[in-house]
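Only one protein chain is missing; all other protein chains are in place.
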Amino acid sequence: MHHFPPRLLQGYRNFATTQFQNERQRYRQLAAEGQKPEILMIACCDSRAAPELIFDSTPGEMFVVRNVANQVPPFHPDGEYHATSSALEYAVQSLKVKHIVVLGHGRCGGIRAALDMESKPLSSDDFIGRWMGLLRPAVEAVTTNALMTRHERQTALERISLRYSLNNLRTFPWIARREAAGKLQLHAAWFDISFGELWLLDKDSGEFNLFSPEESL
Amino acid sequence: MHHFPPRLLQGYRNFATTQFQNERQRYRQLAAEGQKPEILMIACCDSRAAPELIFDSTPGEMFVVRNVANQVPPFHPDGEYHATSSALEYAVQSLKVKHIVVLGHGRCGGIRAALDMESKPLSSDDFIGRWMGLLRPAVEAVTTNALMTRHERQTALERISLRYSLNNLRTFPWIARREAAGKLQLHAAWFDISFGELWLLDKDSGEFNLFSPEESL
Amino acid sequence: MHHFPPRLLQGYRNFATTQFQNERQRYRQLAAEGQKPEILMIACCDSRAAPELIFDSTPGEMFVVRNVANQVPPFHPDGEYHATSSALEYAVQSLKVKHIVVLGHGRCGGIRAALDMESKPLSSDDFIGRWMGLLRPAVEAVTTNALMTRHERQTALERISLRYSLNNLRTFPWIARREAAGKLQLHAAWFDISFGELWLLDKDSGEFNLFSPEESL
Partner (left out) sequence: MHHFPPRLLQGYRNFATTQFQNERQRYRQLAAEGQKPEILMIACCDSRAAPELIFDSTPGEMFVVRNVANQVPPFHPDGEYHATSSALEYAVQSLKVKHIVVLGHGRCGGIRAALDMESKPLSSDDFIGRWMGLLRPAVEAVTTNALMTRHERQTALERISLRYSLNNLRTFPWIARREAAGKLQLHAAWFDISFGELWLLDKDSGEFNLFSPEESL
């Protein structure tokens, strides 16, 4: 008898007897040689937006940070511990990834919480309030626009947030340096849960454009 | 022509034309009704240890935090932004998950960095050094045993670290409270990349025991 | 009516009417020509770790020493009788084996006794206490780490003990000499009773690595 959630044990059993068996050699090699992912993915904790599922990725491909609302805080080396900055440092300085992708998604609970900032915090400690406070100027800009619906505001904030994150990434000197040297590219994408759409940020225009699966690569 | 990594676009195309088509209804429902995951998974960023693959999970099942070395810092509500604590707060207070699983894994680069603490930091900011500094007492306990090999020390630290994280989870008052009330269970597991093994923490003994896929649930 | 344990008599009957019949010629030849094993196996007395079963060996293949916790004491020619050193001398100097394998195993009662050294001895003579005292420095190194569980300490000590035994083997001048001359190889392995795993010591790194039955030889 295990206390561990049975659904997870059943899932692991599927994995162990099928996928792992099929990729047994690959796992051994990944263990022996270490990981060499070329992509750092910064995604949301949301249970509906796992980047491995959305990008059908295989083990070893993506180094994945997941926090609420896929945020990147600005560079702030104050000697405290920083989960996200640590992951950036490790991926860029040690693994030397070639791409950083920030992946947002629709109906994000963190973004919704940011829009509801005046409402009661989840606990008196209000960790979420502080964390989503990183978006405060954008929240204000969005909420003062009385002509947008609630859903439109949320989508707008999800996309503004992605542009924020790209800007914040560039406040890390070793990221800015590598990007300038052509060794690192920064990307943003937005996934629509309801229709499975993927929208890609166009770097020149700043717009998000729908990517069609039928499109040639 | 996109700048977006072609491998990701190809992967998305696979997803969009197969899995998403098969679960179209489920995605629509998840979008409309919101997520209701029962599990908060705290996992490592490592590209070889994606919890969705290891547990063969489907969209909507797990709310997933990923940081370097799957750490949970102790409760420390100082008004700063805290990526991990925010995710805990959201998952426990808003989503009301029933289980928190901390998932460690073998050959973890963060743990290796912790064991190499005396060596040169990755950048002068040393985010990783601070972050892995959460494990300092355990690092000292492990490194004073000169008779264990490097790999043996690393595995020992990976497991001690998981017990640390469970302890730290209980420093959050709303987690301790829900656990005491029987509304929330805390678990830890360790995944061996090389052989695909899953080891589960036994709560009574504190030991990690191998889970066999042949075992009945 | 025999007093001899009936289970053994039944077992011998199986042997005599099947295996022995099938290998009748081999036994006659082994009797006539004498044994010429190429392997000296040093294993534990434990009823769950018989090397002939684990290595599916046939008569004549391995010269087998079994003592509590498969220990090799250091070279100490004091004119007293030494069970293990005598067997080493016979195997190396008379039989001229080409390999010495020290085989440890999980959940070893002798190792457990070593970890419980402060507890009450099994008899006032305390033979086990003296015998396991060969591991005293390792026991101290392991038990000072309060963050490892009992089982983790035990596994660590089982492996350290195997490295000790290899070192002690090399204190025998005729072993060191033959190894230096390339006529003798020393090996260590660790058997996990619960899952039937075999871990092999890598001579270069000092690490134990799992051997997979699927692996090519």
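Note that the chains are named A, B and C in the order they appear, and that numbering of residues resets to 1 at the start of each chain.
One rule holds in what follows: a residue touches a chain if its C-beta (ideal position, glycine included) is under 8 Å from a C-beta of that chain, and two chains touch if they have at least 3 such contacts.
None of these values were measured; they are calculated from a predicted model.
Asks: Name, in rising order, the residues on chain C that touch the hidden chain in the full complex.
Replies: Contacting residues on chain C, toward the hidden partner: 2-17, 19-20, 24, 27-28, 30-32, 34-35, 37-39, 45-50, 52-57, 59-68, 71, 73, 75, 77, 79-91, 93-95, 99, 101, 106-107, 109-110, 113, 122-123, 125-128, 130-134, 174, 185, 187, 189, 192-196, 198, 200, 203, 211, 213, 217.
As a working rule, only the chains that are shown with their structure count from here on.
Asks: Quick check: superposing chain A onto chain C on C-alpha atoms, how many degrees is the rotation, to the nearest 5?
Replies: To bring chain A onto chain C, one rotates by 35 degrees.
Asks: Farthest chain from chain C, comparing Cα centres?
Replies: Relative to chain C, the chain with the farthest C-alpha centre is A.
Asks: With centres defined from CA atoms, tell me which chain sits nearest the overall protein centre.
Replies: Central by C-alpha mean position: chain B.
Asks: Based only on mean CA positions, could you tell me how far chain A sits from chain B in angstrom?
Replies: For chain A versus chain B, the centre distance works out to 15 Å.
Asks: Would you pick out the residues of chain A that each touch at least 2 other chains?
Replies: Answer for chain A, listing residues that touch two or more other chains: 24.
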